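Sharing a structure here in structure tokens format.
What you see is the complex with one protein chain gone and the rest in place.
Presenting subunit A:
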């Protein structure tokens, strides 16, 4: 009997998302008053994938993530999160999600372990054959590296420790999908590195993670796949390597002839340099070939975006990436 039930559960479990996508966003649009913030966002995420939503401030990253969390109603488009439309997500759906919120001073009088134990109570009825909920408070405290502060009042934690607690709260229900909105904003480099280790651990445990960041370096370090959001739409989608390869079509060549400096941009650096040698031979000196990195291209785009030339920036970026 139990075996049959089990099999049925599994069969049913696979039905809602036939392609196996944890996240499936199609033509998502959001308008505030007359301002279009999202003008057609499309992306998906597979189970266990770590996806970074990268973009300049004000690009709509937080709006996107809040729609997926079910905290904000969208204007239009089809969205499926764990096979459910977040606008109609029930508590059963909610129990499978983790949301890491930026804490400030809430629950200041609670102790770290006490709060995790308490919040875990809500998840106990949602255990399944595969996932035991909630995460044991002591194990969780250890997993986020707060063991020595477990009995400290939360108001006495440092900023970095609080952030670890935020993550612990986000994962106390052993979520299948975890949302992290600007997780390392305001971190010092040490705290940032520790946080990155923590995200890697979660990713190893097959949790699907969607994080937003405006920091390309962070996206490269954490994500299997980077989505660049700008001008209300996803303008690039791929692994850091893929994006870099797609964008490195332009290269800058620098050289000197008889002490005079020259600079030239070209899409075929090898051929250009071959010609240089043919022309100048041993008069050629100080040769330098530099491909535009992903970061160069991204930074240029952000600068243009922030100086108000949004559409031009997006178009340029699209030209480069395609």
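Just so it is clear, a contact is a pair of C-beta atoms (placed from the backbone, for glycine too) under 8 Å apart; a residue touches a chain by one contact, two chains touch by 3 or more; residues count from 1.
Just so it is clear, contacts and distances are computed from a predicted model.
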item: Per UniProt, the name of the complex member that is left out, chosen from "DNA polymerase-3 subunit epsilon", "ATP-dependent, 3'-5' DNA helicase with strand annealing activity", "ABC-2 type transport system permease protein" or "LrgB family protein"; value: "ABC-2 type transport system permease protein"
item: Of A:41, A:95 or A:236, the one touching the omitted chain in the full complex; value: A:95
item: Option from A:35, A:109 or A:261 whose C-beta touches the chain left out; value: A:109
item: Sole residue of A:124, A:205 or A:285 that reaches the chain not shown, by the stated touch rule; value: A:124
item: In subunit A, positions touching the absent partner; value: 62-63, 65-66, 69, 71-72, 91-92, 94-95, 97, 99, 101-107, 109-110, 114, 118-119, 121-126, 169, 173, 181
